[in-house]
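Only one protein chain is missing from this complex, and each of the others stays in its spot.
Then we have chain A:
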Amino acid sequence: MRITAHVNGEVKQADDVWPGESLLHVLRERMGLPGSKNACEQGECGSCTVYLDGVPVCACLVAAGQAEGREIVTVEGLGTPEDLHPVQQAFLDAGAVQCGFCTPGLIVATHDLLTRDPGPDDAEIREALAGNLCRCTGYVKIIDAVQLAASRQRGEDRP
């Protein structure tokens, strides 16, 4: 089947999509967007977190056909290497990136959290990121990064 969706602000199309494949597979293998990572394929790890119609979801659990005509934003849509999003910059500055595999999902989940709540406490951060696993176990630095991004967004700590 053919899938057409708005991805990171552009209309993207993929042909010969198998109806049972995931949105994650379509993004990575057919649309050239490998930012969202493929790890557990069962919604446990959050590495494939993307926005689907403005809501963070695991792209591995969205059937390709369910994405038809929908609005998708991946980590590539939040910032570019030349112009990082403040959340991405904060993850780098706080040392919250180790192997980096979980980072794209954490960036999207953090972006969503700070959009809804500009001043989360540590408990709220843990709750919001509960669906994202870091197997380097760098959670302390990740929470530091979220706090850093939040304070910069509030204008308290300019990079």
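Following the convention adopted for this analysis, contacts are C-beta pairs under 8 Å (C-beta built on N, C-alpha and C of every residue); 3 or more make two chains touch, one makes a residue touch a chain; residues count from 1.
Keep in mind that, in the parts below, contacts and distances are computed from a predicted model.
**Q** According to UniProt, what is the chain that's been left out of this complex called? Choose from "Fructose-amino acid permease", "histidine kinase", "Carbon-monoxide dehydrogenase" or "Sarcosine oxidase subunit gamma".
**A** For the chain missing from the view, the UniProt record says "Carbon-monoxide dehydrogenase".
**Q** Out of A:P56, A:P104 or A:G138, which residue would touch the omitted chain in the full complex?
**A** Considering all chains, including the one not shown, the answer is A:P56.
**Q** Of the residues A:A14, A:L33, A:V75 or A:A128, I need the one that contacts the missing chain.
**A** A:A128
**Q** If the hidden chain were put back, which of A:A109, A:C134 or A:A150 would touch it?
**A** Missing-chain contact among the listed residues: A:A109.
**Q** For chain A, which residues touch the unseen chain?
**A** Those residues of chain A that touch the unshown chain are 1, 18-20, 22, 41-44, 46, 49, 55-58, 60-66, 68, 109, 112, 127-128, 130-132.
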